[in-house]
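With one protein chain removed, the remaining protein chains of the complex are shown where they sit.
Note that the chains are named A and B in the order they appear, and that numbering of residues resets to 1 at the start of each chain.
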Amino acid sequence: MLQWLYKLGSPRHFYEMTTGFIPWLSGITFFLLIVGVVWGLAFSPPDYQMGDNYRIIYIHVPTAIGAMGAFMMLACMAAMYMIWNLKMADMVARSIVPLGAWLCVLCLLTGSLWGKPTWGTYWIWDARLTSTLILLFIYVGMMALRNAYDSETAGAKAASVLALVGVINVVIIYKSVEWWNTLHQGASELSASDVGTNPPEIWIPAFFTGFAVIGLFFLMLILRTRNEILRSEQRTQWVQDLLKQELEEVATDA
Amino acid sequence: MLSAAGLYCERDERVLFSALNFSVEQGQVLQIQGANGSGKTTLLRILCGLNPEFGGEILWQGQPVPKVLEAYRKGMFYLGHSPAINKTLTPLQNLHWFCALQGFNADNEILHVLSAMGLRGYSDIPCYQMSAGQQRRVSLARMQLSAATLWILDEPFTALDKQGVADLEIRIAQFARNGGAVILTTHHLLQLECPLTVLNLDTLAGRR
Partner (left out) sequence: MTVARISLGLRSSLAATLRRELQIALRSPGNIINPLMFFVIAVSLFPLGGGANPEWLGQIAPGVIWVTALLAVMLSMESLFRSDFEDGSLEQLLLSPQPLYFQVLIKVLAHWLVTGLPLVLMAPLLAYMLALPAEGYVPLIVGLLLGTPTLNLIGAIGTALTVGLARSGLLLAVLVLPLSIPVLVFGAGMVETALNGLPVSGIAAVLGALLVLASTLSPLAIGAALRISVT
């Protein structure tokens, strides 16, 4: 097991191992997604309080958890890069950032779609939405910082420092926004517990969509990281051979 | 004193040098030569520890530098392109802080050194009121005050007039004779009264 993890640290082995992952990971993810979405949207019963509007949480809650979880993963990768100088960790970190940002955006969009019929407004300064907004700012800042550097290594290190600083901050930010919310007694929170009592028919689809979002995240992460590997290792022999092979295959197909 | 083994560095997808080995012993003056952009400044910054983006090992007194970092920093003096002098402060204030950073107070020496550099009477004037050459000499005064045994100098003769150049050459030779080591780059034609070793990055890399 440890050997396998160790191997993942080499860009070449990562690329080769994940080539096998992709088909079955995509299969499972799309299965979970379809089941979860169809069940959640069409078949689970309407909530006695909110009618059909609550269904958006099937997407909203997983994306919120995903955005935060992605940040934690990012911080781990940043730590691995700074401590052990693992280039692979930085490539994964670099691929996580845009995905995390998109999860934030989706969370905010689905949150506002829920807010409109429920509270009459597209935007509400509640704890979760506000924290997610701030998290989005941090993700964007990280992309901006990395790109502002001319030297790639310097940019990678700077982004890692920011990620490590950010992870400590994010927890504090989350707690401070929660406290801020209670202080100002703003509108109630869009939490999953608003969905009355939770009979199984309601939260089982949530498991499906939850895992589907996680699966989608890892799938996109692997795809992006593979691209990143090809881009940054383009001058190595194995990438050149691989590309030649691909070009030949395309040529023979055409 | 200082030795480098297997140094590798690339910048902007160009390999500046690879498998570079050399060493500098007491009393030796090593000049790094090469055309503009050949990596001379990069090499010096790698040696002094400002640039961590390289492969290979650097040894100080036989030990890898990361293990003896504090001793290395105490024993090494780096002069880069920037003079490391704050223009709003006086030479005295600048040099006082420099000595404090190195871990000692040498206020009584500072005035002597400034006089020796031809800056007698300037010690209490803010540096922005001095010419570029005078500011350079304040910067070089740091060299005199440091307790380092290895000097790493990047283009030290910049902005100096003929007298300043001659003085600096004498000082470098004297330092080497007293057992110090010097690594430097310069476009100036060195006329030192001590043996000079040359390392040419271009010929080593097979360029030219």
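Operating definition for what follows: contacts are C-beta pairs under 8 Å (C-beta built on N, C-alpha and C of every residue); 3 or more make two chains touch, one makes a residue touch a chain.
Remember, predicted model here, so these are calculated numbers, not experimental data.
K.L.:
Which residue, A:17, A:33 or A:173, contacts the hidden chain when the whole complex is considered?
P.N.:
Answer from the full complex: A:173 touches the omitted chain.
K.L.:
Write down which of B:102, B:158 or B:200 is the residue touching the left-out chain.
P.N.:
Reading the full complex, the residue touching the unseen chain is B:102.
K.L.:
Out of B:59, B:89, B:125 or B:159, which touches the unshown chain?
P.N.:
Of all options in B:59, B:89, B:125 or B:159, contact with the hidden chain holds for B:89.
K.L.:
Tell me which residue among A:2, A:42 or A:183 touches the hidden chain in the full complex.
P.N.:
Spelled out, the listed residue whose C-beta touches the missing chain is A:183.
K.L.:
On chain A, what residues meet the omitted chain?
P.N.:
Here the touching residues of chain A are 82, 134, 137-138, 140-141, 144-145, 148-149, 151, 154, 157-158, 161-162, 164-166, 168-169, 172-173, 175-177, 179-180, 183.
K.L.:
Given the full complex, what residues of chain B touch the hidden partner chain?
P.N.:
45, 48-53, 70, 73-74, 76, 78, 80-89, 93, 96-98, 100-106, 108-109, 112, 126, 147
Here is the rule we use: only the chains that are shown with their structure count from here on.
K.L.:
How many angstrom lie between the centres of chain A and chain B, each centre taken as the mean Cα position?
P.N.:
Centres of chain A and chain B (C-alpha means) sit 49 Å apart.
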